[in-house]
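This is the structure I want to talk about, given as structure tokens.
For this depiction, one protein chain was excluded, whereas all remaining protein chains were kept in their positions.
Chains here go by letter, A, B and C, matching the order in which they are written, and residues are numbered from 1 within each.
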Amino acid sequence: MFKLSEIIKSIAVSAWFMFLTFPILVIKVNTYEKTIDWRWKNMILIGIASFFLSFLWRYMLKQKEYGSDKKKSKASSFFKNTVKNPKFYTSSIVLILCLIIAFPFVFSIYQTNIMTSALMYVVLGLGLNIVVGLAGLLDLGYVAFFAVGAYSYALLNHHFGITFFMALPIGALLGAFFGILLGFPVLRLKGDYLAIVTLGFGEIIRLILENWNDFSFGPSGIANIPKPSFFGINLSIYETTTYMYFIMILLVFLTVFVVNRLEDSRIGRAWIALKEDEVACQAMGIDKTKTKLYAFATGAAWAGLAGVVFAAKTSFINPASFTFLESAIILSLIVLGGMGSIFGVITGAFIFILLPEYLRAFSDYRMLVFGAAMVLMMVFRPQGIIKKRRRFYKISDSGGKKQR
Amino acid sequence: MEYFAELFLGGLTRGSIYALIAIGYTMVYGIIELINFAHGEIYMIGAFTALIAASVFNFLGFGQITVFLLATAVAIIYSAAYGFTIEKIAYKPLRNAHRLSPLISAIGMSIFLQNYVMLAQTSNFVRFPKLIPDFEFIEPVAHIIGSSEIVIFVVAAIVMLALTFLIKFTKTGKAMRATAQDKTMAMLIGINVDFIISITFIIGSAIAAIGGVLIAAHIGQINFYIGFVAGIKAFTAAVLGGIGSIYGAALGAFVLGWTESFATGYVSSDYEDLFAFSLLVIILIFKPEGLVGKSTAPKV
Amino acid sequence: MVKKIKSRFLLFFLIFALFGFTVFFTSAKLSIAAEPIIIGIAGAHSGDLASYGIPTLRAAKLIIDEKNAKCGINNRKIKLLAEDDVCKPEIAVNTATKLISEGVHVVVGHICSGATKAALGIYKDVKIVVISPSATNPALTKSGNYPNFFRTIAPDDVQAKLEVDFAINILKVKKIAVLHDKGDYGKGLAEYARNFIKESKIAQVVLYEGVTPGAVDYSAVVQKIKRKKAEAVIFGGYHPEASKIITQMRKKRMKTIFISDDGVKDDTFIKVAGESAEGVYATGPKNTSNNPIALKAVSDHKRVYGEDPGAFFLNAYSAVLAILNAIEKSCSTDYNSLTNALKTEFVATPLGILKFDDKGDAIGVGFSMYQVKNGVFVKIKQAL
Partner (left out) sequence: MNPVLEVSKLSMNFGGLKALENISLDIFQNEIVSLIGPNGAGKTTFFNCITGIYTPVSGDIFISSLPQKTEKENICGLKPNIITKKGMARTFQNIRLFQNMTVLENVMIGRHVRTHAGIIASVLKLKKTRNEEKKIVDDSYNILKKTGIENFANEKASTLPYGAQRKLEIARALATEPFLLLLDEPAAGMNPAETIELGLLIKEIREKENISILLIEHDMKFVMNLCDKIFVLDYGKKIASGTPDAIQNNPVVIKAYLGEDFDFDA
């Protein structure tokens, strides 16, 4: 099975990595005390590990190139049949619903809390998915709208005592407003120019929040943001967490519902067409400007909504929570989950938010593993975990009937 | 007037550093249309390798200039090796995938490399050895400009000239230009596209390493996170100038450096970055292809 | 068919929702009267700020191992529960909920003010006492919002006051540039410093600006300091930015006095800034290294971990001692008796004999001014 050439190749790879990691992994210098620490053990470890991993790497790449098509189609058709089976479908949905409802009562407040975070990222992901996944506009400053939502609740509550439930629509509207505000100037830009301008926009919002103390209280942030109240009853922290969880579940349902409807509508099709071919899209009579602005506004509205929840959940916000890295994470989770697919985005959000939490045991290594996982995931499954499902329309001869 | 000159020079220093990093971004973008987010990390690894190498060479008792040159050489070699390897691992398998996939891969690579250096070395700031010798200047110049600034301008200028020569006149340079224009066509006329892409990564990374060594020697400290901020700024510079163009990257870098320097000097450093990003947004709104980018009518 | 499925879903959903809400409101809060006393240690234990969080963890371990060797407190063993918050508010919320869901009785932490602010609300709701060795934001105690919060470090305004008084009264400077790193801690401190200078009416603030952390060079700000003819710079922030600024200032041959805070009074600052650090003033916790408990704590740390303790080690040591003392004296982990004990009972710590005031600040914990001399921080004699 292992040919000599393969082994030689792996030895070469192993030697290369030993060379590559030599200064960083082996030598540790103390520039102050002027001592040098040689850690040869690391080099040996790297050598052995890369020798074996290179076999695995090549095997996986080959697997990806062929073979995968055949096997998968079989597996997926089996999967499809099971999923299509209405009995299975119903019972699984019921099961999932049960799980969702039982979750906070079965698991600890901590689990509920991080699940709420994950759900928040589901909403964020689905919102950004409208902009990137559907309309194909690469937005690297999405976190700005998240910040807008969070600050609108925090500030309105601080100054005018606006409650959480009043802030939700306000946050969403302000998010949408800022979406349009960003949308207008960048309409002419394409691809990566758009990406960098949105990145710049995100940074500008953060910098304003950081420096304009009179408005945003600067980096010391806003504390004591109240959690939502339950018809005026004071809830304990356990109950509040459960309550937040259910609010978030409802918001996720709302988001999925709305995004699904949008995707399957005249506007949604226009977004997808815009992503496919801008020139043809315009030639088909679609107003590019309007369609893009719709995408920015609807996408940003969800970020605003999630921002309000974030502020309530954390009870303290400052600009440091809204950095570019956050945008990158939201973008990554939708690409990793499967761009354009609602189910994929949900999966991506859960993996991205829960994985680092559960990797806490590895503490120091978790971000390392996280970064490596992102790369490997893209290399071996660039379309994301879940592929976008195509929508079919069933047509009878009398005309069309639609089937999902 | 003296104040103006000082700010101008400060901007020039910043601009030179941004330019050295931005060139790598713009070259990679020009050839495979990828925002290589891990490029800032290459710069950081360059600085770290130089630090380690310099310490070892200092330990062995070499003279200051020798250490400087040797450490820079080691940094260049290692950064180039990292750039080469990253391309092979994280981008090459994705060449036919959707455009966003390599971008995510790049972000992942960036996170990985930061943590790799943090775990293998330290999360603290470390002192960077004094590599650039102090020339004795006579007042009133001495308090305006130091030797590290001069070295930075000179090296940046030499690198840019050499790169221009390489791209304009050598065979590899021509092949790079051809690949950037049309990959399929380049392949058809017998250019080894994979090789050219590797070369691009190697050159871009080597230049970033030079930037890393110079700036680390200038400010005297590094940690694993320095690549991120510098990377974003350099990327901004590359886009500002018109991504894909080397002149553009250099021009964008200097414009950005001066903007930041003058904004700090005449307005407030509170809004230094705000000015930088606002300038970017404004320029792109009025000139969507960047400063030197050519506007192309859509091909229909 | 589709409609039928949909209606069935709805039914199921309603039933389960009903079930869920009944459980939700009937489920009583379980209070586990577990045998050991569980102390939560929250702070940055990984990532780039780990160096601020790890010393607290180690201090707690040292004390608790010792106590457990002697049958614990009131015959109850003590258990440590460390949780990482990487100093981020949003993560701190998760950390806090994790700690309370695992039934901690008291919490030592968090390390950063922002994370502390975010987590405190949660602890407050379940009535858990929190004692921080390093969260210096004045509002934490002064706002009165968090009666469950205590700290063994003086708040930032005390520090800012000391810096300003020192600059004006001892160094007799008239023109001061106030800089900060745009961060929660640095900017807060700088703001206090600016206000104190204004109130003094003796000196004036010639420059008040934030520098961008991580920027490739600070020459423009440095030029500005020079142009404004500032005699002294008061900087609020951490040592990486401080060392960059001071290095560039000295390179430009400026002899401007540099005064900073306990974020800078760290050996790393001297290591990184090298000869430029010489002469820099920085405030830091009062030097109590001759205190016998402090001597013991440091030597224990060296024995166990083989190195000198890091930032806020003594503060953390004091915090753990104070909370354990309160538990011991009140014979319980009950919230009211604990807070009462903390406010009434004195405890001997490395920082001296302490008790806490009504707002939660430790009485007697303060700052001293230090100066870098020959590569070490030396306490300034002419005390205020």
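Operating definition for what follows: a residue touches a chain if its C-beta (ideal position, glycine included) is under 8 Å from a C-beta of that chain, and two chains touch if they have at least 3 such contacts.
Just so it is clear, the structure is predicted and the values come from calculations on it, not from any experiment.
Participant: Which listed residue, A:9, A:188 or A:269, touches the chain dropped from view?
Facilitator: In the full complex, the listed residue that touches the missing chain is A:269.
Participant: Among A:41, A:261 or A:389, single out the residue that touches the unshown chain.
Facilitator: A:261
Participant: Pick from A:48, A:284 or A:325: which residue touches the chain that isn't shown?
Facilitator: In the complete complex, the chain left out is touched by residue A:284.
Participant: Out of A:113, A:129, A:298 or A:314, which is the one that touches the chain we can't see?
Facilitator: Reading the full complex, the residue touching the unseen chain is A:298.
Participant: Pick out the residues on chain A that sit against the missing chain.
Facilitator: These residues touch the chain not displayed: 258, 261-262, 265-270, 272-273, 276-277, 279-288, 294, 298, 390-393, 395, 399-402.
By definition in this document, only the chains that are shown with their structure count from here on.
Participant: Does the chain-touch network form a line, ring, star, complete graph or other?
Facilitator: complete
Participant: Could you pull out the chain whose C-alpha mean position is farthest off from that of chain C?
Facilitator: In terms of C-alpha centroids, the chain at the greatest distance from chain C is B.
Participant: Taking each chain's centre as the average of its Cα atoms, which chain lies closest to the overall Cα centroid?
Facilitator: A
Participant: Chain pair with the most contact pairs?
Facilitator: A-B
Participant: Quick one: report the Å distance separating chain A from chain B, using the average Cα coordinate of each chain.
Facilitator: Chain A and chain B have C-alpha centres separated by 29 Å.
Participant: Per the centroid of Cα atoms for each chain, what is the distance between chain A and chain C, given in Å?
Facilitator: About 32 Å, centre to centre.
Participant: Cα centroid separation between chain B and chain C, in whole Å?
Facilitator: 37
Participant: Going by the touch rule set out above, which residues of chain B reach two or more other chains?
Facilitator: 126-127, 270, 273
Participant: Residues of chain A touching 2+ other chains?
Facilitator: 31-32, 211, 364, 367
Participant: What residues on chain A touch chain C, complex-wise?
Facilitator: 31-32, 86, 89-90, 93-94, 97-98, 101-102, 104-105, 108-114, 117, 210-211, 213, 218-221, 223-224, 236-242, 246, 310, 313-318, 320-321, 357, 360, 363-364, 366-367
Participant: Can you list the residues on chain B that touch chain A in the complex?
Facilitator: 29, 33, 35, 37, 45, 48-49, 51-53, 55-56, 58-59, 74, 78, 81-82, 85, 89-90, 93-94, 97-105, 107-117, 119-122, 126-129, 232, 235-236, 239, 243, 270-271, 273-274, 277-278, 280-281, 284-285, 288-290, 298, 300
Participant: Could you pull out which chain A residues touch chain B in their complex?
Facilitator: Touching chain B from chain A are residues 16, 19-21, 23-25, 27-29, 31-32, 34, 36, 42, 61, 64, 132, 138, 185-186, 188-193, 195-197, 199-201, 203-204, 207-208, 211, 279, 324, 328, 331-332, 335-336, 339, 364-365, 367-368, 370-375, 377-380, 382-383.
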